[in-house]
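Take a look at chain A:
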Amino acid sequence: MKSATTVRVVFVFLLILGFGGVWQLQRRIDRERSAASVEADDLMLRSPWMLKRLSLEYAPLMGAIYWTRAVQYYGEKHRLHQSDLALLWPLLDIATTLDPQILPAYRFGSIFLGEKPPGGAGEPDRAIELLNRGIQANPDAWRLYQDLGNLYYFDLHDYPKAAAAFEEGSKNPKSYIWMKVMAAKIAAQGESPETSYFLWKQVYETATDLSIKKNAEEHLVLMQAELEMKSINQLADQFEKQTGHRATRMSELVDAGLLKSVPRDPNGYPYVLGEGGKAEFNLNSPLLEKSLLLNR
Partner candidate 1 sequence: MRNVWTVATNTFREAVRDRVLYNLVFFALLMIGAAILVGQISIGIEESVIISLGLAAISIIGIFIAVFIGVGLVSKEMDKRTLYALLAKPVERWQFLVGKFAGLAMTLTVNTAAMTVGLYLALLTVKHPLDGSDWQLLLAVYLILLKLALIVALAMLFSCFTSPFLAILFTVGIYVAGLFAAELRTMQAVNLTPSTMRAFRAVSYVLPNFENFNVMGMVAHSRPVPPGLVWQATAYAVLYGALVLAGAALIFSRRNLK
Partner candidate 2 sequence: MPPPAIEIENLSKEYPYGFLNLKKRRSLESLTMQVDSGEIFGFLGPNGAGKSTTIKLLMRLIFPTSGTARILGKPIDDVSMHQSIGYLPEQPYFYDYLTAAELLDYFARFHNLTAVDRRERIEKLLKKVGLETARKIQLRKYSKGMLQRVGLAQAILHDPQVVVLDEPMSGLDPLGRREVRDIILELKKQGRTVLFSTHILFDAEMLCDRVGVIVGGKLRGTGTPGEMVGMQSHGMEILFELAGPGQTFPLLEKATKTGERYRVQTPESELYARLEELRGANARILSVVQIKPTLEEFFMNLVERDRAQATAVEVSGR
């Protein structure tokens, strides 16, 4: 005969089983949905103006939330090796409209909006807009001028404007002296490998965001390789002068005593001499692909 307690125990047990069923079912549903979804991400409300109104007094909080979403969005896309960063600008736009004082957002935006895919969204004009907004709201943040200068220099190749940005930022007494130096150098020489390397080094050393740091590191590595290839080319020219013909293999340079051993790129792969006797990446080196992407 079943007592009241037994019935209760059985009932509780059934409840637990039932919930286990719900759990499993949910997992199956998740799998179905992720398989079926084409566009998993979307922004429900796009209008920064509307969102600012809806946030009542709590706009800075909402801004912080959207900024966090932007970082997550980029990280996720990067992890899945997807290059479509269509939502990056809207998210950053909203975040900085809600709270124009989220300084990390401007730096993040300037780098990842300006850079070409897959590293960035390839929207340097948006990035300029973002940075100008940031500068207007935070006139004391000289680093934003640094970001602006970097943007003009690397993504838009507009050296006069780049120099002007560094110049403007250097006027802030809190800025570092190299801002003024860079302003002059870029105004005089435009692009140069030393300048590029230096600018990326600045970003790398002050980066707290992992994505930014990694991105800067990649650029630095490529730049380092570029510098190395430049010196190899100089040696190759010397070889041509000495022997009268262009070397076709790196070993030739080694044999001629110009190199101690076949130099390797920062990833450890030996450089090769390509067409026209110029240094090139080894076919196996991942840096080859990266440099191709960046230099499109």
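Candidates were picked such that all candidates are chains of the complex that A comes from, given by their letters.
One rule holds in what follows: a residue touches a chain if its C-beta (ideal position, glycine included) is under 8 Å from a C-beta of that chain, and two chains touch if they have at least 3 such contacts; residues count from 1.
Note that the coordinates shown come from a computational prediction; the quantities given were computed from them, not determined experimentally.
S.K.: Spot the contact partner of chain A in this complex among 1 or 2.
M.R.: Among 1 or 2, only candidate 1 touches chain A here.
S.K.: Mind pulling up the chain A residues that touch candidate 1 in the complex?
M.R.: 53, 56-61, 64-65, 67-68, 71-72, 99, 101-104, 208-210
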